[in-house]
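All protein chains of the complex are present and in place, except for one that has been dropped.
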Amino acid sequence: MTAKGKAAVLKVWVLAVLVVVGAGFVVAAEEGPIKLGAVLPLADITGAQGSKAMQLAVAEINAAGGLLGRQVELIIIDDESKPEKGAAAIDLLATVHNVDVFIGGMSSGVHLGQLPALKKYEKVTVWIGAASSLVEQAVVGMDWYFHVHPWDYLQGASYVEGWAALQAEYPLIKIEKAFWAYEEGAFGTSSYNGSLVAFSNWENVGESFKSALLGGGDYRSVLRHAQEFDPDLFIWVGYAADALPIMEQAREIGFTPPLFVGSPPGWPADFGGSALANGVCAYGMWAPSIKNVSPVSEHFWDAYVAMFNEEPATYFAPLGYTNVYVVAEAIARAGTLEKEALITALEATSYVSPLGETLTFSPSNLIEHQGFSKQKILQWQNGAQQVLWPFEYATALPAYPFMGK
Amino acid sequence: MRMTRTIPYLLGAAVAATFPLFTGAYLQQVAVSTLIYLTLAVSWDMLLRSGQLGFGTAGFFGLGSYAAVLLVLNVNAHPFLSIAFGGLVAGAVALLVGLAVLRLRGMYFAITTLALASIFAVVLRNFPRLTGGPEGKMLPTCIYAGDTTKIYWLVLAVAVLTIVISEVFERTRIHLALTSIRNDERVAKSSGVNVFRYLVFVFAVTSAIQGIAGGTYAHVFGFVSPEGSFSANFLLLPLAMALLGGIHSTWGPVVGGLVLGALSEYLKLQIPYGHLLVYGAIIVVVTLFLPQGVSRMFKTWVRRSSVTRGVQ
Partner (left out) sequence: MTLLRTVPQKRVALLLVSLGIVILMMLWKPYALIEGLQRGGLYALIALPMALILGIVGIINLAHGEFMMLGAYFAYWLGVYFGIDPLVAMIPALAAFAILGSMTYFVTIRRALKAPELNQLLLTFGLAMVGMEFANLMWTSQPLKPHLSYVYSSMALGKLRFGTYAFIYTAAAIVLLVLLLLFLRRTRLGRAALAVGQNPRGARLVGIDIQRTYLLIFGLSIALVGAIGAMFLTRHSVFPSAGSPFTMKSFCLIAMAGMGNLPGVVWGGFALGVAEALVLSFRGYGGWADVVFFAVLVAVIMGRSYRRQTA
């Protein structure tokens, strides 16, 4: 190619890119469907499956005739786990797509950066992520803000209740001393701090570790300290990447506390297949086995698998599904998209969710509209997560003590 | 010729200044984060012009963020004052650190600045009473209550200030000194350039700019946290922008910043699942086929087309 020809080709290329970029930014606003704007981290499995579950819910609603005689449109924007991208997504949804309601959410760090944008529009927001109580402090007095996920301290309080109930029901189980191994970032630390307040009647010792997610992965010194403390309950708060290595390293040093609890936001694929998984307790909002006791959960599971040809692996999948349905039912009840009516309708929410519980909104420590407040105590038994507590969703009896000691 | 050369700059300035008049909150928000990254890219390049590869960008950015937020929380300072304070702290720390580490060269300097950035983050994380620990601290109110137009002006002012400083460096004897240090330090020394003093000066100034960028970012989004404020993104993205645009100039990082900022947002909307793959592939392709950077390619293109048109 001659220099001239090359220059011409380059020119065309540059112009083409400019045109395409320009076209992408101009998104025509249409009248018609009811618009839900979701922001999620799509590169993470939580956001990826959460967004798919939302699509499933919207597809079901539209197949059943939509809402108020209109179709529902779901617009999902990736926050890339970055606060500035999350904030831009809110602006995009509000000003370009003109959505009626904001939904979605995962990380607290991203959400903190989105709050200035959300406060600007004051649209009805129903958020399923961001458990940090820092977020709660930032949304005080915002009557249009509905928070579905339990705050960190609520989770702690919920487990206090759960262990008390389990001890009362099964006198064999006795907990007086607990050792907490928590990942050193915001997630682990806020869970630990939230729990310390709640578990004030236990003797608690905590130590942080570096999660494998951030380049760590050697837990042996923490496990040894736990072993020296000899707790009745050992709990680690980390990520899915830590789950199997922690079990292996605990076995390596011969650490077998009577209760071995893990509290990651998601478990690795096939954790249950490990010989070390049996008897490990888990904290969570959901387990696949809930489909055995809840018809809504069963329906969700089957529909999700049918639509996407994969199994839901994180509780953000049923949470995303719940997110859409809660908003949809409120719109149907309100009969309008008008803000005050919608808020009132949301306040009257009573949605039987695929997570097991019926979702209602009630005040938490600082805000008016808090959704779930309870977590579940689960246990890995024969390769699957079973629910131990709350008893109304229990799918199995507890195996105690861990490793049959 | 002089006239035609200034036209693109005037045009750019006009577009930048009037941007909020014809755009909405979304594009302004995208512009805000692009401009912050762009500021970091220009400041990173300013140090690179002396031949020193700095990997401390995220560290000084985070330091500035924390300094600004903590000043507001503890003495209720005005946001502008706290942003300046962020720059001051970052600059002062860089000055002190620079006196020690600027004797290092090449990858040794690079890795030491990277290590220092990590040390800043871990130290801040380990003093929860002051800094909020791993969870960080939140500002009671965001600057301008989240009004994107005003925020855009603020961030634009920071970016323009950086560009002006960079141009001053390019047009004064600092440029000669830095270029000579980069090309051959011994020659520079023997021709009377006080190499060490120049390096410390540039390191402190560029770190102060990064601190100001950090303080601004913290005010725009309203919080600091070790994971967020010291994120590797604040090192890697500016670096990619400067390298893609073309290093050793003011306009290379500026062009690279604008291109990558717009590209990443555009790709995200077009390809919700998997846009980062395309983004990475574009970076690879551009590096291979435009080794001089986008801005120089653009210049060559303009020059060539004017030659073919017989203007020159």
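Letters A and B mark the chains in the order given here, with residues in each chain numbered from 1 onward.
Everything that follows uses one rule, which is that a residue touches a chain if its C-beta (ideal position, glycine included) is under 8 Å from a C-beta of that chain, and two chains touch if they have at least 3 such contacts.
Bear in mind the structure is a predicted one, so any value in this text is a computation, not a measurement.
Asker: Given that one chain is not shown, which residue among B:A240, B:A262 or B:M297 touches it?
Answerer: B:A240
Asker: If the hidden chain were put back, which of A:A198, A:V222 or A:V326 would touch it?
Answerer: Of the listed residues, the one touching the omitted chain is A:V222.
Asker: Tell me which residue among B:L53, B:V160, B:V195 or B:L269 touches the hidden chain in the full complex.
Answerer: The missing chain is touched by B:L53.
Asker: Which is it among B:R49, B:R125, B:H219 or B:K268 that touches the chain not included here?
Answerer: Here the residue in touch with the unshown chain is B:R125.
Asker: One chain is left out of this view; which of A:L68, A:V197, A:L214 or A:V305 touches it in the full complex?
Answerer: Considering all chains, including the one not shown, the answer is A:L214.
Asker: Can you list, in ascending order, the chain B residues touching the missing chain?
Answerer: 48, 53, 100-101, 103-104, 107-108, 110-112, 114-116, 118-119, 122-123, 125-126, 236, 239-240, 243-244, 247, 273-274, 276-277, 279-284, 287-288, 291-292
Asker: Extract the touching residues of chain A with respect to the undisplayed chain.
Answerer: Residues in contact with the chain left out: 43-45, 48, 184, 207-210, 212-215, 217-218, 220-222, 224-225, 239-245, 248-249, 251-254, 266, 268-270, 273-276, 313-314.
Basically, only the chains that are shown with their structure count from here on.
Asker: What's the distance between the Cα centroids of chain A and chain B, rounded to whole Å?
Answerer: 34
Asker: Provide the residue numbers of chain B that touch chain A in the complex, in ascending order.
Answerer: 24-30, 32-33, 36, 125, 133-136, 138, 142, 145-148, 217, 220-223, 225-228, 231, 233, 262-263, 265-266, 268-270, 272-273, 275-276, 297-298, 301, 304-305, 308
Asker: Okay, in this complex, where on chain A does chain B touch?
Answerer: 3-4, 7, 10-11, 14, 21, 24-25, 42-43, 48, 76-78, 80, 82-85, 87-88, 91-92, 94-96, 109, 112-113, 115-117, 119-120, 132, 134, 137-138, 184-186, 188-190, 193
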